[in-house]
Every structure is written in structure tokens, then in C-alpha cells.
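Omission of a single protein chain aside, the complex is shown with its protein chains in their original locations.
All chains are identified by letter, namely A and B, in their written order; residue positions are counted from 1 within each chain.
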Amino acid sequence: MGEFIKVEGAYFSYNNSNKDFDINNVSFNVLPGEMLCIVGANGSGKSTIAKMLNGIIIPSKGSVIVDGIDSSSADLAFKIRQNVGLVFQNPDNQIVATVVQEDVAFALENLCVPSSEIGSIVNRVLNMVGMLSYKDRLVEGLSGGQKSKVAIAGVLAMNPKCIVLDEATAMLDPKSSYEVLNIVKNLNRKSNTTIINITHRMQEVAMADRVIVLNKGVVLAQGSPRDIFLNERVLSEAGLCLPQVSQFVKLLHKDGIVNEEIALDVDECVQILANLLEGA
Amino acid sequence: MVEFKNVTYFYEGLSSSKVKALSNISFKVEQGDFVCVIGHTGSGKTTLLKILNGLFKPSGGRLYINGADVWADKNAFSKLRKYIGFVFQNPSYQLFEDTVLKDIAFGPKNLGLNNLEIERRVKNAVDVVGISEDLLTKSPFELSGGQKKRVAIAGVMAMSPKILLLDEPVAGLDPKSRVHILKVIKKYNKDFGVTVILITHSMEDVYMYANKVLVLNKGELFSYDSVDSTFKCVDRLKGIGLDIPDISKVFLKLKNKGFSVPINVYSVDMAVEAIKSILLKRRGNG
Partner (left out) sequence: MVKSITLGRYFVGNSFLHRANPKIKILVTFIYVFVLFFINKICSYVFGFFVIAVLYKICKIPLKMAFDNIKSMAFILIFTGFINLFFGGNGEIIFKLWVFKITKVAVITTVFVAFRMFLLIVGMGLLTYTTLPLDLAKAIGDAFTPLKKFHFPAGEISTMISISIRFIPLLMLETEKIIFAQKSRGVDVSGKSIRKKVKFIISILVPLLVSSFKRADELAVAMESRCYRIGFSRTRYIVFKLGVKDLILFVCAIIFFVSLFVIGAFSWF
């Protein structure tokens, strides 16, 4: 199976002075149906990459090819945006309409879907994010988590092959971010939607199939969450902190108590400890 | 110090109905405490801080600062702003001057201090927060999110408050900036004896930095206790749907599987200790 997105030798700079590139020779692939995480500190170029992936930003050098379409071909940019949906950190700045269902319909209106067909799509995607009963509500009265779900529904309405979350959970409380991540995970599993989650929460990194670590506009490392979690050099250079359970198992391993080098999540950690306590 | 006595707060909802945001809250904060306020979104955390800062007037009950009833004693109220500093969640809501230095000096200037004192306080705040020299002449709007946050905090610290209130000071920041800012706040609390009251969603922040935890649930005071006692009953916190540290989850799950492990474990160090002592005991027995 070929790659879905191919970023090759991409450069980009917000200032026209060509000295400091905000994105400096970045190359990576995204496979169809995978769950990819991009991590890095503030200012590492994560958001710029997100905008490159759906053709909002065109690299000044190098190329971004989405589903066989080069993002620099202006007349096909429309097609790319439909295929790669972007969800941002602040839902308030991406919800256009005052009523929930009208916002979800926004992209469909832009795609010139006939009025009579919009309703059923709106219902379907609102149902997918569990917000169908809020269809007629004003956006203003919703909580942050609910707004995020509406924003996701608005992107889902385009029926994209890939969804990019640009720190979409950063400002949410734990419960809401858990719900949002669950929605995304389900999409990945059930509809085989490619997910690119840009985040600096390491618990979310642990869920991914693959991780790309960005640092100052450069790809510092790529690999499975396990590889990245075990790579001390990459972690300290990118300023990342391991989740509690990973630190815990790592420490136990260092003291020679367990054989496993790392645990990615709570369940894995429980399993390791259960084995240890049963065996002893 | 600070005392809430039976504080209730209503706000006006749709079509002028009254909505209860806080009901019958009573607690005391001693000078030098580091209090973390936790609770769901909408549990009244921010409202609590706004009442503390005199931005909202309690609908019922009293707020005492140093023994003086703030809303009955005009003198006490006028001192309130000098006494309590508030760092809001979004730093962009307070930065407006053309240089970082001027912005930090804005608060102390409003207090009517002389230039020498203002300069001293600004310098002190800059040192405490760790803002590098070259940033001081920059416009606050050119800074990154983490830097803006630091400037906002310095701006409030420069007013030399006795109590510092912070509404989710590290939400949305990357791990490095998070740790930096939390350490700064902790150091400020320790070195200057300033009381800190901080809203957070991260339980890991709570046990790393706080000495007391105030838990709000649907506008009611769920508990107000030391970190240790609060986390001793993680299952109760879980009961009201709060997120608990991952380590606590691990030990709760082990317990549920029938292992005899302690459940009041919440930090990595404690967890390692706990496992080691279990193994040691078994070896001793075997």
C-alpha cells in the first residue's frame, strides 16, 4: 500500500529572510489508515506542518503530495482540503455559525451539496460525535468539550480520508479530551480514517501507531511510541516528559525489578506488575 | 489570612433566572499555603477565585481577609487589590504595553509607588520568573505562548501580592514551559512566603507542588485537606468523576485484581517504594 501523504524536503519560513526556516527540510510519509502523532515543544513547527498537510501553507521548497495531488497545484487545493480535515485548538475560532447544525453544514454548503441532502449528512456526523441532541442549540451555550465535538463534526461532514488535530485537546479538561480522543480513535478503527494528532501530551503519544518528533523545524526522530519513549537523547532534546506509568516501569527496570523496559499505558503497567507480583 | 464563611454565589442565567454557582463554601487558607483547586469544568473554580479577588460579590456569606470582612469594611476592600494578585488563564488578556518591561511595570505603577520602588519590584519579578534580558525591550505580542505567560505572571508578581491566584497557569503549554512555570510559582511561594491558590486539571501538578487541595464538585466544597489525605481516598475522587493520577489508577486496578497493594500511592517515587517494600516483605517471609 502506498503512502497517503508524502512530505518531501519541505522548507518554509514566515519571515522572508531566508536565514531561519520555521520548517527546515522536513520529510515524512503518512500511511493510509494509520494513527500518527507529531510531538514537539511550542514553536517547533507543528502547526505549520498541520497547515501544510491540507494546502493552506505551500512549502517554499520541496513538496507535499496528498493522495497523489501536489498541494501547490492551486486548482486542486480544494480537493486536498476536502480529503484532509483540520481541527484546531480553539473551537471558538473555527465555528462559523450560531446554531450547531448550521455550522456542521458549512463545509457542505461550500462544496455545493444540494440543500435537500445536507440534513441527513449533518445528522449522521452529529450522531458520530454524540452531539445529535444538540442539533438546534446555540453554539454559545455549549461547553469547551462540546464545542470541540461540533468542530470535529464540521470537519467530518466533508467525509475526509484524514483528520489532523492541531493540539485539539490542549485546552480541554481531562474528561472532554478523553471523549474527543475516543471519537477520533473510533473513526480510525471503524472508518479507517487516517489520524494525525499533533500534541504535547505524552499519554496521547502512547496511543499512536507511529510518532514523529519535531524540534525547531527539523524532524528529530520517527518511530513507534516505544522506541521514542526509550530514546533518552530525543526526549531531553525535544523537552518531552514521559507519562507517569512509563517513568515508573523504566525506574523498576533500572533497579532490575522487571524485565520490561517501558510501559505505554496504565493497562500495560498493571499487566507488568501483576506478572511481577504473581511470580514473586 | 483568607477565610470563606458560608459563601454562596448566584449568577444571572437566561431570562434573569438565578443559577447557583457556589453554595455554602467555608474554608480557611493560611499564609504560605500552596492550595490547588480541582474540580470539573463548571464546578465553580474560577468563580471562587473571582470572589476571592473581589471581582464578584458573594450573594450570601462572608469573605474575610486578615480577619476583616471585605464587603463590610471599605478600608479592607480598597486594600484587597494590593493584597491579592490574579493571573488569568489567557495572558493575552492583560498584555498591552509596547515593551515587556513597561507591561510588567504597569501593575506597580497603578499602586502609586515611586519610580525607584517600581524599578526594584520589576527587576525582582523578572529575576524570579526568569525572563531573559533581551526580551525586556521586545513587544509582548512577539513572544511565544510560554513567554507571554511568564510576562503575565511577572506583571502580577511585581505588585508584590501576599496572595497569588492563578487560573490554569500552564494549560496548553508544552511540558518544558509547564515545569518551568510551576517551579517558579513554587519557588515564589517558598522564598517569599506568598500564599498561592492555583486552579489545575492535572493531578500530577497537585502532588508535585501543592500542600493543600480544595476539591469542588457542582459548586459545593467536596473536600479541603492536605495532599496526602486527599489522595488517600482516590476512589472517592474517582467517584465524582475526577481524573486521578495514572499511578493511582494502576494501584487501584491491582487491588481490584486481588493483589494486596496500597491504594494511597500517587507519585512515581511512592510507587517504586511501594513495590520494593512489597517484594522485600515477601522475601523476608519466604
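One rule holds in what follows: a contact is a pair of C-beta atoms (placed from the backbone, for glycine too) under 8 Å apart; a residue touches a chain by one contact, two chains touch by 3 or more.
None of these values were measured; they are calculated from a predicted model.
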| item | value |
| --- | --- |
| Among B:Gly39, B:Gly155 or B:Gly219, residue touching the chain not depicted | B:Gly155 |
| Full-complex contact with the absent chain, from B:Tyr9, B:Tyr64 or B:Phe86 | B:Phe86 |
| Selected from A:Asp20, A:Glu140 or A:Glu232 as touching the chain missing from the view | A:Glu140 |
| Residues of subunit B in contact with the chain not shown | 12-15, 50, 53, 55, 81-82, 84-86, 88, 90, 92-96, 106-107, 110-111, 141, 155-156, 159 |
| Residue numbers in subunit A that touch the chain omitted from display | 51, 54, 56, 78, 81-82, 85-86, 88, 90, 92-99, 101-102, 105-115, 118-119, 122, 138-140, 154-155, 158 |
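Here is the rule we go by: only the chains that are shown with their structure count from here on.
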| item | value |
| --- | --- |
| Whole-Å separation of chain centres (CA-atom averages), subunit A against subunit B | 30 |
| In the complex with subunit B, residue positions of subunit A that touch it | 40-43, 89, 143-145, 167, 170-171, 173-176, 200, 202-203, 239-241, 243-245, 247-248, 251-252, 255, 257, 266-267, 269-270, 273-274, 276-277, 280 |
| Subunit B residues within the subunit A interface of the complex | 40-42, 144-146, 171-177, 179, 201, 204, 241, 243, 245-247, 249-250, 253-254, 257, 259, 261, 267-268, 271-272, 275-276, 278-279, 282 |
